[in-house]
Every structure is written in structure tokens, then in C-alpha cells.
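A single protein chain has been omitted; all remaining protein chains appear in their positions.
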Amino acid sequence: MFENVISELKEVVFCLRAGQVTLGYPFQPHPPEPGFRGVPRLDMQKCIGCGACANACAPRLITLSDRDGYRTVEFDLARCTNCARCRDVCPEEALTMSQQFETAAPSLRNLRITLQLRLVSCRECGAVIETQRMARKVLGKLPEPLGLSPQEVSWLDLCLDCKRTRAMAEAVLAKEVRS
Amino acid sequence: MSSHPIAERITRELGGKVAIEQVTEGIIFAAVPRDNLVEATQYVRDQLGGRFIISAGTDKRGLSGCYEVSDIFGLDRDKTFLLLRTEVEPTDPRIDSITPLIPGANWSEREVRDMIGVEPVGHPDPRRLVLPDDWPQDLYPLRKDFQYNRRPEPLPEAKPDLRRPPKDSSVLPIGPFFPTLEEPVFINLFVNGEQIVGMDYRGFFNHRGVEKMGEAALTYNQVPFLAERICGICGFVHSTGYCQAVEVAAQIQVPARARYLRSLLLEVERIHSHLLWVGLACHFIGFDTLFMQAWRIREPLMWLTEFITGNRKTYGMNLIGGVSRDLPEGAEARLVTVIDKIEKEATAAVDAILGDGSLRARLQRSGVLSPEQAKAFCVVGPTARGSGLALDARADHPYAAYGELDFQVCVEEGGDNWARTMVRLRELMESIKIVRQVLARMPKGPILAEVKDIPPNREGLSSVEAPRGEVHHYVLTGTGQQAYRWRLRAPSYANLQSIPAMLQGMTIADAPISIGSIDPCFSCTERVAVIDKQSGLTRVYGQEELLEQYRGRFA
Partner (left out) sequence: MTNRLLNWCFKKSIWVYHANAGSCNGCDIEILDVLTPYYDCERFGIKLVHTPRHADALLVTGPVTRQVRERLLRLYDAVPDPKLVFAVGSCASGGGIWFDSYATCGGLDKVLPVNIYIPGCPPRPEAILYGVAEALGLVPAQVEAQTYVEA
């Protein structure tokens, strides 16, 4: 019994020592730690529409679809697990995990990111090649001078299949001319 | 094939009945024909002292033309795992049940039947276990011809198949939604007055289809993020277990710093989980003071993990081959400060409650699990250690950096709720010491190994000691970027099976705390394997096919 009383006294002392620790939130802000993985933000100017994030996303909430000359990149952030894989794999560093944690919303429409990027289509068959931003990026990385023949340069706006068809046709023609 | 004294012994003593297929570091793979399964299991249990871990049922009709049931045993004294596989013809999907020999295999066999369709003949309780009550009969999610996102029409008037109470007893239903339950589970207590004379359980409300998704919907590096969400409290344990199983299968060397970082986060998770449990257990018995204080002590650790990993709970650090992020600037100093404070406060709290008479009266001599019962049900973790069994995956099958660290395995005799409480409190202190060791010994260097293609048809096993006990992962690698089979066993899967034995003869008031004392994590238990059976085809894409698909979409 005595042991019990001592124990209870110790518990009281323990609680009194702890004191009041309640944070002032929500009357005072309580920001998260730096490096907190909050709601993803997409830099609309940097994204090139490559789809690396869509491949890496575990909840598969990033979709890319092509229509009418535009590629639509959509994020449905309702099921985002804030794992930051999209940010880690993005080659353009267009995605950041913000410090935003007050994500409550009455509608799932608040939690969407939609980006529409212009596409480059094959001048021969009209198939989609890539986004204009991707094309510009690739061209920007090619060495100067290009080291391509004028004919090869003229094929830059053809899709892979049409390029192959042209190349095969040229090769066959060259063979026929030789023979 | 390297030799292993146990493998040699099996060949010597079991003759032609069991064929050793392969011996890799710490794992023996053996095949046993269906007819010899029971005899081989008895041998493993009695002669080798094997501890049953889990059964994995795999649909290998696309590979070998059969179903395969693999029983995984832990040979803990010898730091080895034994995988005993049996092929089952699809035309006759039956296998002899080993539950009469090993009561702890009860759920595993029922799950194999639910998911693959291999019937355990002679099983004492062959009711549906894992799949929802309204799931059609004869539809087996983990077969390769079932699509992971197929949702069949529900069976009308579906009800759980529950046992009738014994004579002279009434039924006290608990759940699925209940004040002391954080997760939905349905327990029928059969009571005679205040005394419990039996119980029945309908769980697996958290079955989400984890295993199926891991092999049908997600790639290797996406699965750790799925694994982390199997359980919100011990998520890092699961993602580590999965990554380690793949790393063992593909023989990937994880850099030393990554292993130490994994150990660090695992111990931090253990500390927060044990403090959480102490709080919850006290909440169950009405001791709200300690509930609030324990969670108050724990909170700075959550802020710390938010600083280190970016999130309080789901660390998102594991990838195949290591970890994706290193400790940020200042993490180590802050870790030391927080750990020191927790140690001081936890010691003071424990000191204050040790003499508390009512707490002792509630916890001592209630929920008793004898060592024999603990062995029979193959329980793990503090549930086993509280009954005198010195089982700890960190010591028995060292992984991450534990092989290089010194720590004690905390064991208590008594087998009651008090013993399990003391085990956890002592482990809490031990974890704090391990964290300090890890910080002192952590080497510098890379944190992620470069992983080329993961070869198909390799098997890997990994045990990780979660706060609740041993988590076990089995991975069979597939072609392309996906596993062929992923089987995981959470500690609560084994521990929950011991509840009826624990509750026998107890009063109703002891039921919540006894169930709570094994620290059940129903989400881990019920992770569910997802099997896509819809199309009947195994959807495994090769690299060429994937590239073609990709080019086809965007070219």
C-alpha cells in the first residue's frame, strides 16, 4: 500500500514537471520541418512532358494523354502519398514537394494539376513524336555544327517509322543506282 | 552449390525423401514430394528445431506447370532459413495439412487455399480466412489468370462463417468498430458470466490486395512505397524487408552506410512504436494519464523523423540497393538531444509506474501464454520473449548493421501481460543504446548501390525484427521489372493465433488488454495479396515489350 502511494506521488510529480506543452496551433503557425514532403508543386514552365514521373509514381496518379496537338499531364493529388519519387526522377527538376500540409478541401477538384503542352507531330504521317519543349531541349543538346547531312536535317521533324521508311527507300534506291 | 552442415544432415537422415536444391548464404532450398510433406515437416520441427514462419502459395503454372506451396522455417540457432517446397498438380490441388503438427500453420494454410486454391486436407478449421465474405467461391486472386483490378459481383446475403458458442455460454461480440480497437476486427467472445470460455475471430477487414499489387501492378522500386503503407507504425520494417529480400535474391551488395542508416531508422521506429504501445495499452485499461504522457514523450521523435526523412511516419527512404536520402545537416546532433531526453523521461515514467498497485493487478497473471503454447503457435516478438523464448531476428538472422552491433535480447519469464510490458520497456531502453552505437560507428560512403537488371527466377528471404516481432518477406523475381511472387508475413499473423489460448479462463475485462498486449497490427496481418486473375494470363512484360509499349505511346 505504501508502495502504491509512493508510486502515485511519483506520477503526480512526473506530470507536474512536464507541465503544459500544448502548441499554439492553430492560433499560431506550426510549420513543418525543412525537407517536409508536402503537396507536390509542378513548375509549369519547366515540365517537358517526358512522363518519367508517371512511371515512378506508386499510386499511379500521374497520367499523360495526347489529343488534338496537345499533351495533357494530369496529377490527381487526392491519392498522393507524398513519397517524392516524382521529384527524385524528374530530369528537369520541375517538381518540388512544398511545405503545404493544410490540404483539406471540400472537393477533389482542388487537388488537381493539369498542364497542357504543345506537341510536335510527324510532318509525313501526323503521328505524335514528342512535346515541343522536349524537341527544343534535344535540339539544344545537339553539338554545333550538327554533323548531319542536309537530308538528315530535313528528317528531324519525321517520326521514327517515317525516318526508317525514308532511310530504307534511300538505301534501296542507292543500291539500284549502283547496280 | 556450397555445402551446409544442416543440408548434409537432411540428405543423410531423410534419404531420398527430401531433395536439397540449393544452398545460398543462410538459406537452404529443398524440394519434397507431396506424399512426404508431413514426415519432412515433423523432422524439421523435432530433429532440427525448426520454427514455422509462413507458407507461400505460388501459381507457377506458367513456369513449371504446377502450383507450388513453400513452407518457410527458421532454424534460429543456426542462423539459417529452410524453404521446403512442394509441387501440386493443378488437376488435383490438394496438400496434406501440417496444422495438426504445427498449430501456428493454421492461418497460412487457409490463406493458401483462399488465394491459390490448394486445399489443405485434414485441416481442423478450413473456413474462409482472408477474402471478403461476399467474394465468389472458386475465384482465387493470387492465380496468374486473375487481374489485380477485377472486382467481381458480390455474393448476395454473404455473412461470416462463425462458430456456435459452447453450451451454457452466451456471445459477446466485439467490433468491427469498437472503442479500444484502432482497426476493424470482429471477435465473438463466448462468455459464461464474466469468464471467457472461448472465442471466434473474423478478421482480415484490412485486406487490400498488397501482394497481388506488388507482383502485378507495380515495379521493383515502387513496391517499397507500397510496403511502407502496409502498416503505418512499422512501415519502414516492411520496406526494408522487401528490399532486403530482393537484394538477397539478386545478390546486390548494399553499401555499409546504407545498412547503418536502415538500422538507425529501424530502431527509431521501434522507440516510437513501443512508446505508442505503452500509451495505448494504458488507454485500454483506463489509465489515461500514462497514455497522454507516453505520447507526449514520443512526439519530439516524430518531429525528428519529419526532419530526417520528410515525413513523421512514412519515411520513404528505401530503394532496392540502399536508401535514397542521407541524413540532413545537423541530424545527428538533434538525434542525440532527442534520444537523451526520451531516455530520461521514459526512465522517470517507468520508475513512477512500477510500484502502481492497480496497474500490476490488471497486468499480472492475466493473458498468460505458456512457453509450450508460445512455441506451438510460433509466436514472435515481445509475445514470445515475454514467455521466455529468446527469439529476435536481429540476433538470429542478422541483417542491415545488426551483425556488427552489440545489444541484448530482452526476455522475461511469466508469459503474462506484465511480462510483455516489461519486455517492451526494456527494449525501449536497449534501442536507445543501439541508436547511440549506430551513430558512433556509422561509416561514410555511398548510400545506394547501382542496380542493373534484376535477374528472373531468383528467390530471396529476409526477416526483420519489427516492434511487434519478426516480419518475413519472400520474393521470387520475375522477368522485366516486377516480382513474380511476393509473400510477406507480419508478426501479428502469428501472434493473433495465440489469442484464444491466452483468453481461455480470463474475465471479459482482461480481453482488451490481452489482445492489446501482443500489440496487434491488423493492417500488417491482412495485407493481402493481390492477385490478378482476371485475364488468366500472367502479365509479365519483358524489357523489349515495355520499351515498345512506351515508344508506341509517345512516338
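Going in written order, the chains are labelled A and B, and every chain counts its residues from 1.
One rule holds for everything that comes next: contacts are C-beta pairs under 8 Å (C-beta built on N, C-alpha and C of every residue); 3 or more make two chains touch, one makes a residue touch a chain.
Keep in mind that what you see is a predicted model, and the values were worked out from it rather than measured.
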{"item": "Candidate in contact with the missing chain, chosen from A:17, A:109 or A:178", "value": "A:109"}
{"item": "Touching the absent chain when the full complex is considered, from B:221, B:314 or B:417", "value": "B:314"}
{"item": "Touch with the omitted chain, as defined above, among B:64, B:149, B:358 or B:457", "value": "B:149"}
{"item": "Those residues of chain A which, in the complete complex, touch the missing chain", "value": "18, 20-23, 25-26, 30, 32, 39, 41-42, 44, 58-59, 61, 70, 76-83, 100-118, 132-133"}
{"item": "Chain B, residues in touch with the chain not shown (by the definition above)", "value": "131-135, 141, 146-152, 154, 176-177, 179, 181-184, 204-210, 212-213, 217, 225-226, 229-233, 235, 276, 279-280, 291-292, 295-296, 299, 302, 311-314, 521, 523, 528, 530-532"}
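Here is the rule we use: only the chains that are shown with their structure count from here on.
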{"item": "Between chain B and chain A, distance of the C-alpha-averaged centres to the nearest whole Å", "value": "33"}
{"item": "Parts of chain B lying in touch with chain A, wherever the complex brings them together", "value": "217-219, 221-222, 225-226, 229, 289-290, 293, 296, 303, 306-311, 314, 316, 324, 328, 345, 348-349, 351-358, 551, 553-555"}
{"item": "Residue ranges of chain A in contact with chain B within the complex", "value": "1, 3-4, 6-8, 10-11, 13-15, 18, 21, 32-37, 51, 55-58, 60, 64, 66, 81-85, 88, 97, 127-130, 159-161"}
